[in-house]
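One protein chain omitted, others in place.
== subunit A ==
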Amino acid sequence: MDWQFVFSQALTQAIGPTMLVYALGAIGLNLQFGYTGLLNFGQAAFAAMGAYGLALSVVAWGLPFWWGILIGLAAAVVMALLLGIPTLRLRADYLAIVTIAAAEIIRRLARATVWSDTTGGSDGMRGFSEPFFELIPWDRDSTWTLLFVSMDNGRLAVDFGIFELQYSYRDTWIMVVGWALVLLICGVMALLVHSPWGRVLKGIREDEEAVRSLGKNVFAFKMQALVFGGIIGAVAGFLFALSRANIQPDTFTTDFTFYFYVVLILGGAARVFGPVLGAALFWFLYNILSQGLGEAIRADVIPPSVLEMTQVGPLVFLLLGLGMVLLLIFRPQGLIGNRKELLFDVR
């Protein structure tokens, strides 16, 4: 068994493009759930809004790339308003049920054959990412070395001696943009949640009535949190679509949202860097488990009678589900959260 390879792979993924998607989605959720106490179970739909907004604009309507980004963001805002207006005055679990239903509606509409000429049905869409990759400022054949970081024909390699991280030409660009976005949004979040506005949000989470009695428009604040969180979700959708260079409706299931929650709680809700830390740890654990088990099966360490290759995925997600339950029971604050901040309840 090649443990070095497994470890390198897991570490590569732990700061790689997919991790950034989960980090961004969970940052949006952090604003909604962690700071404001809104149970948005439809973050996958906001990501789908971003991804489909971009893909439809570029592929189906032939608009420029940046128009696609704008349309994706606008679609997420519209959806947040549509979902928020009826439910934000109600109890928290009503928002949960409505958002989960809305996410399922979006997914089923996206995969419907009725308009599959435009949306591609269950096959999804592709061919919208070229303008993004044309923006890469370095050439495909650029080669340089700086200490332990090197670029070889557009591929980025970080060599730590024992293990090596490698990223393809396109993944490197996704990571540059993704990490810039994550840091930027985290910076804005840090400013926001420490502003008077952010304190009102936390107040709403702790005691909505008290905040209302201070003359604050609770509904408007909740709506702003839902919209901003949704926009960040749409950004996660852009990155998701671009990193895969295609979109498929069945990737935007409710499970997608649930993994955002795992990421958020693992890192620590109501902390600015909680989601980033959670996403890195989640993807590291996921990859080391699935790659490690896969490698063990290939090397005949685990005989096929005990575990087959197709069972690795379910087993890993089973363990992650179990981990989530245990984490919430025994350490609800995650890695860096504050337990006192997460005792809020539905009212």
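By our rule, contacts are C-beta pairs under 8 Å (C-beta built on N, C-alpha and C of every residue); 3 or more make two chains touch, one makes a residue touch a chain; residues count from 1.
Everything that follows uses one rule, which is that contacts and distances are computed from a predicted model.
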Choices "Phosphate transport system permease protein PstA", "Amino acid/amide ABC transporter membrane protein 1, HAAT family", "FAD-dependent oxidoreductase" or "MoxR-like ATPase" - which one is the UniProt name of the chain not shown: "Amino acid/amide ABC transporter membrane protein 1, HAAT family"
Omitted-chain contact residue, chosen from A:Asp2, A:Asp93 or A:Asp152: A:Asp93
Missing-chain contacts mapped onto subunit A: 37, 39, 85-87, 90-94, 96-98, 100-102, 104-105, 108-109, 111-114, 116-117, 122, 254-255, 258, 261-262, 265, 310-311, 313-315, 317-318, 320-322, 324-325, 328-329, 332, 342-347
